[in-house]
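Written out below as structure tokens is the structure these notes cover.
One chain of protein is taken out of this complex; the other chains stay put.
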Amino acid sequence: MRSRLSLRITALLYLLAVLVGPVVMVFYRALEHGLGDFWDSISNGAALHALWLTVLIALIAVPLNTVFGVALSLAIVRRKFPGKGIVNAFVDLPLALSPVVVGLALLLLYGRQGWLGPWFTDRGLQIVFALPAMVLATIFISLPFVVREVVPVLREIGDEQEQAASTLGAGSWQTFRRITLPAIRWGVAYGVVLTAARSLGEFGAVNVVSGRIQGKTETATLYIDAAYLDFDQKGAYAVAVVLALISVVILIGMSVFRPTEETA
Amino acid sequence: MSITVRNVGKRFGDFVALEGVSLGVETGSLTALLGPSGSGKSTLLRCIAGLETPDTGEILISGEDVTDAPPQQRGVGFVFQHYAAFKHMTVAKNIAFGLEVRKRPKEEIEHRVNELLELVQLQGLAKRYPAQLSGGQRQRMGLARALAVDPEVLLLDEPFGALDARVRKELRAWLRRLHDETHTTTVIVTHDQEEAMEVADQIVLMNRGRIEQIGGPRDLYEHPATEFVMTFVGEANRVGDTFVRPHDLTLTLSPVDGSEEARVERLVHLGFEVRVELVRHDGAELSVQLSRDEADQLELEPRQIVYVAASRARVFT
Partner (left out) sequence: MAALVWRSTDRGGSNFWQAISNPQSVAALKLTLIVSAVVVLLNAVFGTIVAWVLVRDDFRGKAVVNAVIDLPFALPTIVAGLTLLTLYGPKSPVGIDLAFSRYGIGAALLFVTLPFVVRTVQPVLYELDQDMEEAAASLGAPPQLIFRRVILPVLVPAILSGVAMSFARAIGEIGSVILISGNLPFKTQVSSVYITGLIESGNTPGAAAVSVLLLAISFATLLGIGALRRFTTRHDA
């Protein structure tokens, strides 16, 4: 009994020191001079634009990755095709890669001297140091989350229900919409939450491909970095707190959707 | 609504699941595909349903070649061993699924669902979810769901295999009654010979991807075509090349014409029936089935010497 208590205290103290303490502190710092001060710090043009840009990128990346992720999961679990093993391995790649490396790769591919860059430039499309590359980087980084959540659920439910639907006359789209999708919806939801979290918080890759032009290609995370280095700590804390609040919402989403071992 | 299977073969990698299988199922009959696990019976059923595509051969339903048709177009009802219940739908919604997919009018669907709920005796449970049902209830729901669209043929894959013995017996009798009322052409897969004998008009006995024998329950038991049929359907003693059923052996206390000496090893009382295990003088082990009265009259005891004779025996070459 005593060892159980000491383990509990160890675990909780560790979490307090590493996770909870710092987060509480940033809220304190941001709000120590009152709400008005906090509001002043975020209501300037650059901060608002940065927050808006972050949300915009997430709004593009998350739906795309959701649709693509579900389709890819279905292909991985239900279909046989040549090169499936490779596809399966590549899905996890972004998790093992440094975001900086991802950003660099995009730069080399779409940059001025890149393989595809000139082709787009000739057509008046700027990819790098503009929204397209930032969206691409975010999509790449947050790609695995839906797949990783949906694949095990698809394996778990098996294909019998889908077979039953087909013997009852349902076509493949009907089967997907009425049988498969409802069965995987919590897995998809959890994957979407994780994707959203990663998209909103992306720093390393976007940092490299955005060019960091204030008021144009500066996202909220880049703004925090710039403000802090500019000795505008209040501004950094304020935007950080806005992102942290979004994270708390996401966290609540996570604990609602996370597959629980007890009820599974 | 007859089914014809012609020379069907199917492999999974190196494993030969079906080889040269041909079979006819008459309209309105109830056929059982019987065999040990891995004999190919489920694969054959899934080929008929369109859930697997055979590598060779063809499958006809009502005379029409459906070998390459998807399951949606075959007009079959399929019942799965593990129910394949749509977990996020109520019982009523599960049953209505096939009708809704066919875009039938709402009133018709409602009427039909009620009819089926009554047929499978689940009236009070329409609003429940599958997780709230017992195994037997789930499988009755599975049957109702398959029957809702008036399938031309009803296919059941070990439908009672996951249920406990008592429920299995009940549902088996109920299935037979249901078939006698609806006369839907039905094929049921089972590894339980008693189940096959009890429900089916025709039994197809399969082994290692091939058909061993097709016939009525009595045919298979009394006129087995191969050694496999003899030993799989009912019990049999084997002595050299000779097979004899336990109830075709008689015991006497003194030698008679054609009898041989044996020693009683063990007596097993199984209610009405008594099984006597013997070792013959030449070392052969035999199991004899007697009624309780017969056993009482002989006053058998372990290690007693008796004389055993066969009234009927078979040799397969």
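Order of writing sets the labels: A and B. Residues in every chain begin at 1.
In this section, a residue touches a chain if its C-beta (ideal position, glycine included) is under 8 Å from a C-beta of that chain, and two chains touch if they have at least 3 such contacts.
Computed from a predicted model, the values in this text were never measured in an experiment.
Displayed chains that the missing chain touches over the full complex: A (touch as defined at the top). Here the missing chain is touched by one residue of A:L95, A:L181 or A:I213, and it is A:L95. Contact with the undisplayed chain is limited, among A:Y14, A:W39, A:W52 or A:W119, to A:Y14.
Checked against the hidden chain, the listed residues A:A133, A:A183 or A:A236 yield one contact partner: A:A236. Although one chain is not displayed, chain A still touches it through residues 3-4, 7-8, 10-12, 14-15, 18-23, 25-26, 28-29, 95-101, 103-105, 107-109, 111, 114-115, 194, 197-198, 200-204, 207-208, 220-221, 224-225, 228-229, 236-237, 240, 243-244, 247-248, 250-252, 254-255, 258, 261-262.
Everything that follows uses one rule, which is that only the chains that are shown with their structure count from here on.
The distance from the centre of chain A to the centre of chain B, with each centre set as the mean of the Cα atoms, comes to 53 Å. Interface residues of chain B, counted against chain A in their complex, comprise 49-51, 70-72, 74, 76-78, 80, 82, 84-88, 97-98, 101-102, 142, 145-146, 148-149. Residues 160-161, 163-171, 174, 178-179, 182-183 of chain A touch chain B in their complex.
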